[in-house]
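In what follows, a single structure is set out as structure tokens and then discussed.
Only a portion of the chains appears, each positioned as in the full assembly.
By written order: A and B. Residues from 1 in each chain.
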Amino acid sequence: MNHPQPLSAHTLMVRDLLARRRPGYGLEAPFYLSEELFRADMEHIFGAHWIFVAVEPQIAEAGDYVTIDMGSRSILIVRSDDLQIRAFHNVCRHRGSRLCADRQGVLGNIVCPYHQWSYDLTGKLVHAKHMPDDFDFSDLNLRPVHVRSLLGLIFICLGDAPPQDFEQMATAMTPYLAPHQLQQCKVAAQVDLVENCNWKITMENNRECYHCLATHPELTVSLYEHGFGYKPDAHNADKLQGFQEILERSHARWEAMGLPSAEIDTLDERVTGFRTQRLPLDRCGQSQTLNTEVASKKLLADFVDPALGGLSFWTQPNSWHHFMSDHIISFSVLPITVGKTLVRTTWCVHKDAVEGVDYSVENLTAVWNATNDQDRRLVEESQIGIASGAYEPGPFSPFIEGLLDKFCNWYVQRLSALVR
Amino acid sequence: MNHPQPLSAHTLMVRDLLARRRPGYGLEAPFYLSEELFRADMEHIFGAHWIFVAVEPQIAEAGDYVTIDMGSRSILIVRSDDLQIRAFHNVCRHRGSRLCADRQGVLGNIVCPYHQWSYDLTGKLVHAKHMPDDFDFSDLNLRPVHVRSLLGLIFICLGDAPPQDFEQMATAMTPYLAPHQLQQCKVAAQVDLVENCNWKITMENNRECYHCLATHPELTVSLYEHGFGYKPDAHNADKLQGFQEILERSHARWEAMGLPSAEIDTLDERVTGFRTQRLPLDRCGQSQTLNTEVASKKLLADFVDPALGGLSFWTQPNSWHHFMSDHIISFSVLPITVGKTLVRTTWCVHKDAVEGVDYSVENLTAVWNATNDQDRRLVEESQIGIASGAYEPGPFSPFIEGLLDKFCNWYVQRLSALVR
């Protein structure tokens, strides 16, 4: 396609929808319902950006692998013998069989279950019976996928030209993340939740805490009500000021300990948009647990003070993370179909923490298992309402839905740049 | 769209199919199978006509509500504090969440489960936290839906300009329906049945009793075989004459009691097409029960004579009703998808009738639960056969499939008038 072509009806439809989007308002219904828009999302958003998919503790040893499904795609992520992390399309180059059906496991070589074509952990085809003597094995290595680890957070990019500003995110985030030493952790629990909604509704729900107070009794034990935006009025000036003082005092204390805490927000300003901030937690201030005390007595890294608040890290288009003194929670949002989305939640603790002694899985996961399920109900009701034909985008609260607005801004910008 | 536009390929396809329909024959297969035609049905039939959806006894008190699903749409019907019946799109104006997920219940205000935006029972937005001081609440009231009660039978119209001839139906039907006092009833039972077929197959099945004798042993205890059309021949002249005499004698008796009984049929002559007739019942002649005696000893209204036959009332496109001396049965047909349809059957008895004393739900519902399930099997076999690629519309019997022909006539007329 080296010559200019007239835009297709599909492209015109998408561009028209994108152009109509009103800042400060939600997206129109087709963005959540249309098969065509979903294909556009899979091609231009999930097919061209850095997508958070796993944490290094899932593949700590040579030969460890995980498989990741996004829409109909299947990706194999493996740690090779040189301890590098490598990612491939999970598809045999012979007849197209999926190579690994399990979600995780350990491999010597990657052997196709169909005709035993075998690839080493660098993706090189090393064995294929019954092929001619002049058969060129080097033509049929596994198709690689770009992969990067940001101090243990594994991102992949399916596009040929991954966004280069991943480096800038890595540079900015390294001082924030490094002290928690995710690579020295183990996975204590991982839970997959399927939500019957479009992936953007899942993400939008994550980008505001307007709904938290009425919905999440467990989560709001530790979250300060005023930490995620609030409309100021005559009655709450004292409370807002009070939270601001706690925030500043906490930041000063943490920065002095070598823990960067200040907000960085590039959510709708960059291709690889992200945001971070270390936020104080209420009550004991230690962890997102039911009693706000640490869930794991064995603190991460060399921490001795359990009251480090929660370092939050949000990335466009599909993840968020909370790094605390005792554990790290990561959320990866992976579309299944236009109206079905996987939320994979991973809890990591220090690799030397002992289950039953230092932590219990039940206590560790209680808050977010409850919260995720409450969110599932909300987003599914949104999907149903948006599908009902009467939905029109409504206005966002400028006080408490600002990050949601930035998610929509980012999405519209990226799709506008890529749909041709 | 104020300037003329060329017809789309879709519109041309639909118009061509409509134009090809042969009177006295069935509809072509795409009318039952095509997603495009289903969208046309939802827009032009269910989106623009008066649709029967509920009975007033379901929402007798202020705050009572029901929700109605039609295709992907969800409608909220509520009795407001002034005892008016009001209908709204069941969708929050903020982020589009469905407001009420339950099929029925009681409300003070209508509070969105997501961010607690609150509407009063007239649909007025009365509370929305975190919105700016200059936020105009009046812009974001619930989107209303036209609603009318015909002496307790609740119809809605999703279109902007509801057919005006509802008034003529109301005027004509009032003398027939009023004596039964549906508004003084309570719901004794309601059963939802999902049929794996297009909604028109469900309706077509209702519009002929050609299949009754071989299919419905329970229903035909009380139904006269000759009450719904019959081919006359040398052998059945006496029987046809006999039924005619019963009909005339019954009508004379009922009219003398102030119960209009004569047929009115405008099924394919008006936008709001309907038909009514009071028909004698066989044996005891009291009710559509297994023994043809009344199911409820507490008769409706001020009736003292239980032998009032059955006043049938059929409406285009989606309902039929049988009003007897002791109970009223209403059927509402609501499309789910192109190949899946809900049949909601509601049995009402006098509101002072006492379960276990005056009636039992089992006896009350026995005939139509059996009949509906027998019909389900028939319509599902029709859907499968019509989908099989070899189906061609066949001829209707002019003697016993006349009302079915009128259903098809009405459908083709209405779609032809509205598809542009």
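One rule holds in what follows: a residue touches a chain if its C-beta (ideal position, glycine included) is under 8 Å from a C-beta of that chain, and two chains touch if they have at least 3 such contacts.
Source: prediction; values computed, not measured.
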Can you report how many copies the full complex contains, not just the 2 shown in place?
3
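Going forward, only the chains that are shown with their structure count from here on.
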How many Å are there between the centre of chain A and the centre of chain B, using C-alpha atoms for each centre?
48
If you look only at chain A, which of its residues touch chain B in the complex?
26, 29, 204, 210-211, 214, 230-231, 377-378, 381-382, 384-395, 397-401
What residues on chain B touch chain A, complex-wise?
71-74, 89-99, 101, 113-116, 129-132, 135, 140, 143
